[in-house]
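Removed: one protein chain of the complex. Kept in place: all other protein chains.
Note that the chains are named A, B and C in the order they appear, and that numbering of residues resets to 1 at the start of each chain.
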């Protein structure tokens, strides 16, 4: 397997990945695997995917040279602007792909899990656009924390189901979506939100997201930058990182994934099995999954996509951590110097670049920062945090 | 003067426009007029403008065929997606232009007025990007209604000054910004937010916004649609409408501007002089300016850009009204059928298209809808309105 | 000690329809007494849940029991220690999720479970494609790997699943996670599909809640698995005697002529 090529027949990236699901879901995963494999080899489907992203999703997103930030840090920083994609983050790439595939499979409904609501809103968006029914599972705690995103999904015609089991957050929303999927695989596709879950999801989602890296590679070429020294992205499940890394896996660019310190599956986790995949997971000494703790809902996941576990194990990518404290500085730095308020998730990557400038990152190094999403969704929270208001 | 060409030497579009400002501001207006005229004729400036919009602002924004809405309405509707531009609306086009011009004029600071905060956030954004100081005047009532936008501006490094005079809303913010400008014209540019104010603002802002129409014209050509039957846009001050109309003024396309019923300067106003311009204004029998009343803050302006007053007088464009009641239906219609939650402002244009389908708009008519901005900013308000929660 | 296959085949040969109640280890401090009560009520084998934080195949009732067990500090070790001290006289099958045994270590987990008297395991998130390493360890350690056949399992796959399953095949009566329901769902068809390709006993579970359902299930298949309906009673505070009575009701329905 080439670096960031397709996984093996069992959906493995090295030791990680696989398909650990109840028998009831195996046929659906197999169906999905063959449907995706076939669709992705079909130029008509690929063209439809790219056309939908172009006409509806706002692609290509630009690569923006960040002159003032660069000067401040003594680096040459470029941002891949997923914040400009429809619905405000890279999430749209994946959901457009999966929604088109759902239609191609002859299914009329999608279900999805969501944490803060970004993937839920994106899924509801793609479903509305294609006329699919949509149900989104969201931890009850999150439905209260993010009631506006719940309302957004409802405006888009989706049904939001509060999940009252377990910790009532993202992890449990995934469980509940999987449980629901068991009951309706025949006519429903589970639109998973990151490069996680059972095979073929980690691979398929990465392929839908690789448009980020492929575009950026060409755009940096056009800008005369060529291959950057470093490509950096935040990592929750790891879809934006996988998408941008995919464009540079075969280059000499250093790949850096930035996890939230409180959700650092590579940094603090151990191999394990959850949500259909073998990967690195936060867990206790008995193999019980622990809850992640992060200022940013989108990084609040105790696992990481299996391909990242493999990239870490093989040394091709490096995974670092940023603590909640450092995140707000990253957010204000980019806002003030460049007029771009990043999502809290994205601010982890900004904070790492700022901290690494001058030491881990040599002066003048070229950095491609994947600006995975815009911060509008987080502004109320950031305000409360900065004012010490909770 | 050709339709939507440059105004005459006094900045008149027919009977409207001009420059009604205190003597202290006249030199600054003259300086701006010549700076803009010269810059706009300088290919280097124009190239920098377009490059900044491309690399930073997310242009070109796509034209999206709205298949499901079209089917629902029996029309062929296309949306120009300004909601995908950086900061979420067309406002970025204008502020990028003015910020670049500010730098070119050797000024280090911008001031701006804002109502709900969209233009303020956009101005703060462009200022941060270019390293300009920025102060935004915002009615005190609005700073309380839109505290998150105040915080956004602050994150971007801008200072927000609550305006406590008059009705403490947009109209007064303009007055206050003009008053402030009197005190600092030497080193400060007033970055006005729409096609209003004294010459050269209405012309200059329209020129910065015409990128919308120029792009859309070419994109509709590429899509095989050619010139649409109708081009429709919502109208507050009128910048997004002017921008998109400019691309089609020389065609046979019908141009329709949609005002909020409670802010309908064409529908219910009379000629008058305010904020440096002669235009159509809501005013009482004594020439006192009345407050506009609209569900959408961005249309809550008692005037309209002078060029629109002229386009209405000359018959080249038609101006219609949509009441607050109809707006929410427009918003949900587009959300559910296409996965795009429009701004409340934009929802006026959607509502007009929906209402006109089948009567004013013949079945099968091609419609270009200028999707001026995204609805994220309005979601909390819409939720409260729909739940009757106020 | 014999294997699960031997034990269950022996019963089957005697024409007996099996009743397999499910109980969650550690859900209550007296959980082992509930196992005894179930045996006294007429269970032929017991499914014992080892709690996992993220039980993706379980509905709300068994989730709740699992959380209670975890909150009480239940671990694979603590369960095995308590089970090892019992002599129930019926075979035990542990039901848990992959991560619990993988994290413990496959060989170590198999050894520890077998040592505690467990004869088989059900890991619902361990699909056929992923089973090899665990199955090898289990085969070597005389621990049966019970696999599931779902209504969605295509015929050719039923054959492979059945062939790889040990002790019995868990026939899922419906496309659903655990939880009480009505009727047998697709259970009869699932059992027929298994029967068509394999001689292995098929026990029908998922949503079997009442004596009537248990009887119908044990008639269509070789046995009935009753989980959430029993666990619900346990969570509601049923005494061991009440548990025994409930199980006896199932038993009698199954055995009625």
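We take it that a contact is a pair of C-beta atoms (placed from the backbone, for glycine too) under 8 Å apart; a residue touches a chain by one contact, two chains touch by 3 or more.
Nothing here was measured: the structure is a model prediction, and the numbers come from that model.
Trainee: Among the chains in view, which touch the chain not shown?
Mentor: The omitted chain makes contact with B across the full complex.
Trainee: Check each of B:6, B:67, B:161 or B:184 against the chain that is not shown and name the one that touches it.
Mentor: B:184
Trainee: Given the contact definition stated above, which residue among B:108, B:131 or B:166 touches the chain not shown here?
Mentor: B:166
Trainee: Considering the whole complex, which of B:59, B:119, B:210 or B:275 touches the chain not shown?
Mentor: Hidden-chain contact among the options goes to B:275.
Trainee: For chain B, enumerate the residues touching the unshown chain of the complex.
Mentor: Here the touching residues of chain B are 10, 18-28, 165-166, 171-172, 175, 178-179, 182-186, 270-276, 281, 283, 286-289.
Everything below uses one rule, namely that only the chains that are shown with their structure count from here on.
Trainee: For this assembly, give the contact graph shape among line, ring, star, complete and other.
Mentor: Per interface graph, the chains form a line.
Trainee: Between chain B and chain C, what is the gap in Å from one C-alpha centre to the other?
Mentor: Roughly 66 Å separates the two chain centres.
Trainee: Nearest whole angstrom, what separates the Cα centre of chain A from the Cα centre of chain C?
Mentor: 37
Trainee: If you look at chain A, which of its residues touch at least two other chains?
Mentor: In chain A, no residue touches at least two other chains, as defined above.
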